[in-house]
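My structure is below; once you've seen it, I'll send some questions.
All protein chains but one are shown in place.
Let's turn to chain A:
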Amino acid sequence: MVSVYDVVAAVKDPELPVITIAELGVLRSVSTKEGRVTVTITPTYSGCPAMDAIRQDIRGALAKAGHDDVEVVTQLSPAWSTDMISESGRAALARSGIAPPTAGDPACTHCGSGQVLQISRYASTACQSLWKCHGCAEPFNAVKTI
């Protein structure tokens, strides 16, 4: 028996589809009252364009599991930070070639070298930065620490 929470928690982030919204720390809570499911989420960045897609995906996943009465609430406070990414989420990011957030420079996701250079503090999404590895000369993305 899959719980309502599990259904929502398994929804993938549309921009980082290797990680679930629960692992990313975007999912705050799921509650059920008199047949209505209330899901509370928090945006990573205030302008994150994935939020609309996440809302839709949550509704879609719940509809498949037989829940049509769904409310998705956005909660800003406490503000999301990269500390909210779970250990399994960090591992999933690293496996897919995206360096998880770190206090200092990230290690290269291709060869593990610490000799890296930040090319741009903004990358393909607002939450990532772009790096180059001096060891293997390959570029890689890292999740920015905020």
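Definition applied: a contact is a pair of C-beta atoms (placed from the backbone, for glycine too) under 8 Å apart; a residue touches a chain by one contact, two chains touch by 3 or more; residues count from 1.
Keep in mind that, in the parts below, contacts and distances are computed from a predicted model.
Q: Assign the chain not included in the display its UniProt protein name, restricting the answer to "Pyruvate dehydrogenase E1 component beta subunit", "Phenylacetic acid degradation protein", "Fe-S cluster assembly ATPase SufC" or "Peptide/nickel transport system permease protein".
A: Hidden chain identified via UniProt as "Phenylacetic acid degradation protein".
Q: Even though one chain is hidden, which residues of chain A still touch it in the full complex?
A: 43, 45-49, 75-81, 119-126, 130, 144, 146
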